[in-house]
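One chain of protein is taken out of this complex; the other chains stay put.
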Amino acid sequence: MKTKVIMLNEERNVSLTAYIQQVGGEFTNIPRRPAVLILPGGGYQMCSDREADPIVLPYLKAGYHAFILRYSLREHAVWPNPLNDYDTAMALIRRKAEEWNLYADKIAVIGFSAGGHLAASAATMSENRPNAAILGYPVINEENAHIWEKTAPDIVSAVDKDTCPCFVFATRTDTTVPVENSLQFVTALAANNISFESHIYAYGPHGFSTAEDSVLTPGTRICNRAPHWVADSIEWLKDMFGTFGNGAMTEPAIGRYANGNSAEYLSVDCTMGHLMKNERAGTMIGAMMAQMGQKEEDKQEEQNEMAASMSPEVMQAMMNNMLLRDMLQLTLVPEETIAQINAQLNAIPNV
Amino acid sequence: MKTKVIMLNEERNVSLTAYIQQVGGEFTNIPRRPAVLILPGGGYQMCSDREADPIVLPYLKAGYHAFILRYSLREHAVWPNPLNDYDTAMALIRRKAEEWNLYADKIAVIGFSAGGHLAASAATMSENRPNAAILGYPVINEENAHIWEKTAPDIVSAVDKDTCPCFVFATRTDTTVPVENSLQFVTALAANNISFESHIYAYGPHGFSTAEDSVLTPGTRICNRAPHWVADSIEWLKDMFGTFGNGAMTEPAIGRYANGNSAEYLSVDCTMGHLMKNERAGTMIGAMMAQMGQKEEDKQEEQNEMAASMSPEVMQAMMNNMLLRDMLQLTLVPEETIAQINAQLNAIPNV
Amino acid sequence: MKTKVIMLNEERNVSLTAYIQQVGGEFTNIPRRPAVLILPGGGYQMCSDREADPIVLPYLKAGYHAFILRYSLREHAVWPNPLNDYDTAMALIRRKAEEWNLYADKIAVIGFSAGGHLAASAATMSENRPNAAILGYPVINEENAHIWEKTAPDIVSAVDKDTCPCFVFATRTDTTVPVENSLQFVTALAANNISFESHIYAYGPHGFSTAEDSVLTPGTRICNRAPHWVADSIEWLKDMFGTFGNGAMTEPAIGRYANGNSAEYLSVDCTMGHLMKNERAGTMIGAMMAQMGQKEEDKQEEQNEMAASMSPEVMQAMMNNMLLRDMLQLTLVPEETIAQINAQLNAIPNV
Partner (left out) sequence: MKTKVIMLNEERNVSLTAYIQQVGGEFTNIPRRPAVLILPGGGYQMCSDREADPIVLPYLKAGYHAFILRYSLREHAVWPNPLNDYDTAMALIRRKAEEWNLYADKIAVIGFSAGGHLAASAATMSENRPNAAILGYPVINEENAHIWEKTAPDIVSAVDKDTCPCFVFATRTDTTVPVENSLQFVTALAANNISFESHIYAYGPHGFSTAEDSVLTPGTRICNRAPHWVADSIEWLKDMFGTFGNGAMTEPAIGRYANGNSAEYLSVDCTMGHLMKNERAGTMIGAMMAQMGQKEEDKQEEQNEMAASMSPEVMQAMMNNMLLRDMLQLTLVPEETIAQINAQLNAIPNV
């Protein structure tokens, strides 16, 4: 592992610390690695050491390269300086992808508290968007952002279809950055069809970092689920980025949207309700279902108890939110037929 | 362990299945046990067996008595029948507290999907409120509730100061009961100062129960964090109810409110902002802080870096949400002095 | 779930308590279930309730049927009464496989302390051998067995090729049944090529059952790894028995032997040293390796650093313990070629 500090802006004292791991050699199947870029917290007044090295370590252990950005603080924190720092850092990292053996499209930003505000800004407003964001007890809404930096923007209203997938955690009893910040953010993600995972732990103080003995003040009261976010966020990154295969990362388990309704073309991963609103897709599916209904009558005994007891209205309402893929699988349509249907839908623009 | 089925309403086919564990004997320190009351899901059309016995088992293992309520379905599910079923069951369980050796004030309701709607109704509207509620991918808002039962009430608007603490989980990609239901509920809990914990897992289908191989359809795609809710909810119950001590349950780690602002009298667990709005408390704390400020000047080198760099406005804004207890502990006020201050505040009505 | 108590021997007060779970219905992919048979401990003087129901519950949760055998105690514990009780119970369970919807060849015995002695006896000496055994802080050697029951046999000397796979756990500081008992047992399993897993936790008392608050005396000093045996043993059973697939259990991950050297015919799962001692196999492999060696010379740059630096003697010694399958895979022989080689070896008796 090599470490180096790169000064990004002398005047504002902005630096990037890089932890670059070995590839090849005995890591014979690993020609490149994904990466994390960490933004420590500290109310735009400082960059906390408790949210720097202790955060780098578990992601390095999981096989990632890691970077810590120490961004503009105090009088230099006037907006958009910190976001510009982020953009400079991310652009540099991607430019060095060859040299540092990293995947330029598998870089997650990780931010805490005010650093979480900056990471959420990166996820929603930056030029060089991260591919995923992990936000720990983040400052999100304007009211709270302005406590720490008067020029810092509201994030809630900035969430849109281009926001990257997010992993958000906090404690319910945080008295420095109220839990509403996290809730408002994931609510906005849900409204925009963005993939996310969220954990709100019952109690614990603000700024708990990894919640290990080595970063907490002795005697801190914090629930025993709080340390789980570290391992959980690593598993979530595997779901988003894939893991180490033979010379390449494996396929991700999930995409950036919760379903296909936000893509450029239709697919079996759209909801039934969304597809039925499209004339071409509606006609196609209607015909398909009429045909299936015929077959269904022949095997009524296979229907499950619940479906049998439903009224047509309930069935209708329930199907609106269902993915076509799930409906086809439930009715035992073979995978290759599903692939054919998907190919047909892929030809229809999602307008 | 003894099991028995008690018919609560023959006409509507409502029954309570009880799993009563041994007390005393080799469980010499356990004279009574806390309990869980499980409400399986099934769209008010059925009570799913996948959310009955498989849910009972981990709570029995954790030392709880357990009950399954099979409530009014289909034509009998017209409101308030299911809620009445719940009230009948909970009243019965509490009435039998002596006979069954259970703690009448340590009973959690656990509901899934439509059963989660019923459990949330119990938490917010019932006569015999549970002491805690665990809600799995619950139906919460009126729009979704009406899909399953036209007369079922909206829960979001029913959350108030008397709502019990809640543990809420779901998957982000649930296409049967959209994740917004869970988000709206915890947002309402936050607005009402109620204790909660919440886990939204990145992906997985509706109705995943414990997410173990023995309850999932083989091949189900669900993220590997989803099974954690079982152990996490048990740890959360320990935090709410305490655990098995010598002849009694130990003290809970958390209360029903996130802070003291909702209690009848003031305390050091109120936020500074809340206390300062009260004339008597404000005067008392002002005097105390003036005195402390004096001492503080003598040991400025002990101030941490972040506090030192803050403007008075930031300090003020930050302190508004802070608990007086935390502020006193941070400034190293001895525990007995804190107890004295608390006693003084306990004499001031919280109006 | 149905529970019933079956009296096996009135005179000796031997009973079998059955916990039979639902199959089919909403558990549509589960026509049968594997099972566990639990033998509580208690020095052949009692059957501890702390090692009865609390043990049943996690295996039920994992999808197993479960049984508790309360075997002959005190004056009735004279050997072979307890072992006969076990044999009677296991024979009954297998006879009822159809009625109870269980897999007769997927039944694990689980025993603790003296019940661990009985379970180990079942694993090594019974007529109706279990398919796997889980032993908690078991009594194993004659010296310790005779403390509790003068006629109880030594287990160490009874381990042989017909012993079933075992999962063994204990604490290092057990002062009732010294850890040597567990160590002698797994050493004997290793000597006989039997599959096993073993966990010796740093400290904790004898008889800790699941190590949960609900079974421990409050204040018990026990290391925080001790409760892991429950989940670990369930994962191990999945490895031995497979898990719930579509209408059948999936393939096990491991067999009853650590390698193929104990099977009736040779295979690629035998060690190289074992194969080379067989004339037919030795000739066949010698020819194969000569051919491969030829190819190897052509791609020397692919050899790893370590292999390159080894002397021929080290290579030879190292290969003796290696499975042929692993060696073929390491040298990138295609899976179908490996299958062909395996088929050839399967024709050679293992003598």
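Per-chain numbering from 1; labels A, B and C assigned in written order.
By definition in this document, a contact is a pair of C-beta atoms (placed from the backbone, for glycine too) under 8 Å apart; a residue touches a chain by one contact, two chains touch by 3 or more.
These numbers were taken from a predicted model, which means no experiment stands behind them.
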May I ask which residue of C:78, C:158 or C:322 touches the chain that does not appear here? C:322
Touching the left-out chain: which of A:11, A:213 or A:279? A:213
Pick from A:243, A:262 or A:344: which residue touches the chain that isn't shown? A:243
Provide the residue numbers of chain C that touch the chain removed from this figure. 42-43, 45-46, 48, 74, 147-148, 167, 172-173, 175-176, 178-180, 183, 186-187, 190-191, 195-203, 205, 221, 223-225, 228, 232, 235-236, 239, 253-254, 258-259, 271, 305-306, 309-310, 314, 317-318, 321-323, 326
List the residues of chain A that touch the chain left out of this view. 1, 3, 21-22, 25-30, 48-50, 53-54, 57-58, 60-63, 210, 212-215, 217-218, 238, 243-246
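The working rule: only the chains that are shown with their structure count from here on.
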Residues within chain A bordering two or more other chains: 305
